[in-house]
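Pasting in a structure now, in structure tokens, and then I'll have a few things to ask.
With one protein chain removed, the remaining protein chains of the complex are shown where they sit.
Moving on, here comes chain A:
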Amino acid sequence: MATPAALELVAVTKRYDTTLAVDDVNLKIPAGTYCCLLGPSGCGKTSTLRMVAGHEAVSAGDIILGAQNVTDLEPAKRGTAMMFQSYALFPHLTVIDNVAFALKMRGVDRAGRHRRAGELLELVAMSPYAARLPAQLSGGQQQRVALARALITEPQILLLDEPLSALDPFLRVKMRGELKRLQRELGISFIQVTHGQEEAMALADHIVVMNHGRIEQQGTARDIFHHPRTEFVARFIGGHNVLSDAGQLIAVRADQLGIVPFGAPALLTQTEYQGSYVAVSLTLDDGTALFSHVPEATFDVHPFRPGDRVLATWDPAKAQRLQ
């Protein structure tokens, strides 16, 4: 397998006509990192990934992989490989020929490329399906084949464009685990584009939250969840209330927002039983919507009902001040 390499983006910018898709992005991803580019659609995460892959020209800035500036290299010469959102398997080729495709392009003979492709199918547990056509596989199986096909070039970095979005929720969680396992085993970096914060938190060593073509915040999942820096991050990462405290925006985690039955500044609008906790929705008189995750046992001590007037409380020391 190829040696893992670090990736660095230096002031990378992507302009489409007049719109800025990616605006002066600086990013360092150490070798062997599982990195997720997280953000809403249109935030520039996919453009960033495609620039790293070499499928999109960089308007300004540099992309450095290991010791090499790869900004103007074609995809296959970079040491990256891309796994496409819809998997993009060749419908007319069998599974093994799909996986062996890159080696065929390099002129490796049939026996040699099939042997290597067989090893990769082994890695993703798809050996029994080698002779099938993609149309005869389920979504999850197609994804494994796409993964094997991307890995056959021994990339230093694997780029994944929303790899789990086409799968049903159960399979998504299962494949998520396998991606993570594979990344650990191979020791190379995976850079994955996703709009699901849950997926990013479950997978990533390093999360890059993007918005409007810029990096809003980056760090480990815990970092970001504990210390969201901006209102956007606090809202997008989920589980946070954003409210105004003496003219300053703060974020309070839903599980750290308490509810007490005296005072009456907030109207309780809804309770939802979620098993280990109860999700309680509140509305302040100024219209601000809040929600609180009350542990089941705590809730049972004083079961609130919609229409109750309550007081929401939090520990100021644990509230995050937002920029």
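Odds and ends about this structure:
Keep this in mind: a residue touches a chain if its C-beta (ideal position, glycine included) is under 8 Å from a C-beta of that chain, and two chains touch if they have at least 3 such contacts; residues count from 1.
As a convention for this text, contacts and distances are computed from a predicted model.
One chain of this complex is left out of the view, and of "Monovalent cation/H(+) antiporter subunit G", "Rod shape-determining protein MreD", "ATP synthase subunit b" or "ABC transporter permease", the protein name its UniProt record gives is "ABC transporter permease".
The residue from A:Asn26, A:Asn69 or A:Ser86 that touches the chain not shown here is A:Ser86. Of the listed residues A:Thr153, A:Gln192 or A:Thr271, the one in contact with the hidden chain in the full complex is A:Thr153.
Contact with the omitted chain, checked across A:Val12, A:Cys36, A:Val58 or A:Ala102, is made by A:Ala102. On the side of chain A, touch with the chain left out of the figure occurs at residues 53-55, 74-77, 81-82, 84-86, 88-92, 101-102, 104-106, 149-150, 153.
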